[in-house]
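With one protein chain withheld, the remaining protein chains of the complex are depicted in position.
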Amino acid sequence: MTKAMNQQRTALNGDEAVAYAAKQSDVDVVAAFPITPQTIIVEKFSEYVANGEVQTEFVCTESEHSALAACLAASATGARTFTASASAGLALMHEMLFVASGCRAPIVMAIANRALSAPLNIHGDQSDSMAERDSGWVQIYVENAQEAYDSIIQAFRIAEDVGVSLPVIVGLDGFTLSHTLENVTVLSDDDALKFVGTRQLPNVLTHEGKSVPFKLDPENPMTMGPIALTNYYFEFKRQQEEAMKNALEMIQKVNVEYAELTGRSYGNGLVEPYRLEDAEVAVVCVGSTSGTLKTIVDALRQDGVKAGLLRLRTFRPLPVEALRSALQNVKALAVMDKSMSFGGNGGAVYHEVRHVLYDAEAHPAVVNYIYGLGGRDSSPRELRRVYEDLLRILKSGRVEKQITYLGLRE
Amino acid sequence: MSREKSWKEIAPAGVCSKSSVGFMTGDWKTYTPVRDLEKCTLCLTCVMFCPDGAIRWRPDLGKIEFDYEFCKGCGICANECPTKAIKMSLEQE
Partner (left out) sequence: MTNVSQEWKFTSKEIAEKPDLFLSGHRACAGCGPATVLRLIMKATRGPTIVTEATGCMEVVSSIYPYTSWALPWLHTAFETAAANASGIEAALKVMRKKGRAKDEHVDIIALAGDGGTYDIGLQALSGAVERGHDFLFVLYDNEGYMNTGIQRSGGTPMGAATTTTPAGKVIPGKVEAKKPIAEIMLAHDMEYVATASAYYWRDLLTKVRKGLEVEGPAFLHVFAPCPRGWRSDPAKTLEYSKLAVESCVFPVWEAVNGKRTLSTPSKLIALAPKKKKPVDEYLEGQGRFRHLFTPQNKHVLDEIQRLTDERWERLLEKCVEP
């Protein structure tokens, strides 16, 4: 029985769903710069501001780098902040991503995942946020517009938890999700607001010897963003790693709470297994292609194949235990990567899943499929071939090709 | 100097825990300002110009105080004093 009685079914594309969720989350400051395919988020939000539907200061900064700097400073002042970007914009923010996580600012940022230049490409792939996996931000990737809406609301709770205090990226595939209209069930304004609550600030000990809320406040002066030399820097970084550990717990907790409120949950918040319990062949996928793969799994199951899917929802922090536990019975595993790590012998998700399974009890064959770069569509037939390859590996006991470029014209 | 703290003990995000008035820079100096109080007209120019705030006007005492714990011996006070009431000297205070 869901607690939220007056959820409403509406039609929104991924970007609109994100903007709507931000609208309902009592965001104080939005500082953003437009970039395809995120533009609808900022445009929609601007409409809300212009119509007085939100009490938010919307700062149209002159670049993404300044956008994140402004969000960080606003967050440091105690405000709840939100922004969005993609591709080159996210890349331009690169420096500030590390600063934001180092300053423990719980900024929520939607990334409409898009390919990086050069050549210029406006379409969807995950290279932009994958390239930021070391930046200390929590990363959650969604499968559809519904989940985009839900995850933005959840993100504020995850980010602002005192034990976490980390910024969060919610990634939605560019154009595939950002621009595609779907049915989205939204909470009432009251229920959404109650779920996110007001931002709680952790207390810090300042140079005045007082333990006060962590914000820039003339009543309680504090110095934020100092230079830390070789004798201190390392300790601050270790703190961030601890925060990531806490985020693992918090993401699962919020997933449960949100399910109680709405009836919707996404696996355990970290991973979403699909028909995986007895699967012999399986695919790990991040993002919207998981939807297509689920359909293929169903078709294969009809044909008697023990096929399954693991959608990796939380990429950072990497859910090591959840991955090992979900994949423990799989004998041949394909990991999909909608990005490349040049010269790295495979994509980011492949590396991480493979290393997680290295110490697991069972050692499945793990292969990599790089697909969809620059927004290239992967047809169901192509994706089904991934499972056919896995079945061949299962049968022969041999891996012929470690890394396959799906849909590439050779 | 106290033991440096572990990662569990320090405030997150690098919020500074000590005021710099606990860090004495006075041992940086080679030359030290020596005052001829008879020439001083209390114009307070030295107070305004000291980069380190090591020269202070004490209204309670009615005099200017030089804090040698922070004075770096730059010589700005001596150079700018309109009555040449300050001289930089190699002798330590």
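Note that the chains are named A and B in the order they appear, and that numbering of residues resets to 1 at the start of each chain.
What we mean here is this: contacts are C-beta pairs under 8 Å (C-beta built on N, C-alpha and C of every residue); 3 or more make two chains touch, one makes a residue touch a chain.
From a predicted model like this one, the values you see are computed outputs, not experimental measurements.
Within the whole complex, the absent chain has one touching residue among A:4, A:41 or A:76, and that is A:76. Where subunit B meets the omitted chain, the residues involved are 10, 14, 16-25, 28-29, 43-44, 47-54, 56-57, 59, 67, 70, 72-76, 78-80, 88. In the full complex, subunit A touches the omitted chain through residues 28-29, 31, 55-57, 59-63, 65-67, 69-79, 81, 95-96, 99, 103, 198, 207, 216-229, 232.
Everything that follows uses one rule, which is that only the chains that are shown with their structure count from here on.
Distance from the subunit A centre to the subunit B centre is 52 Å, each centre being the mean of its Cα atoms.
Taken in their complex, subunit B has these residues touching subunit A: 4-7, 10-19.
Every residue of subunit A that touches subunit B in the complex is listed here, in rising order: 102-104, 165, 202, 204-208, 214, 222-226, 228, 231-232, 234-236, 238-239, 242-243.
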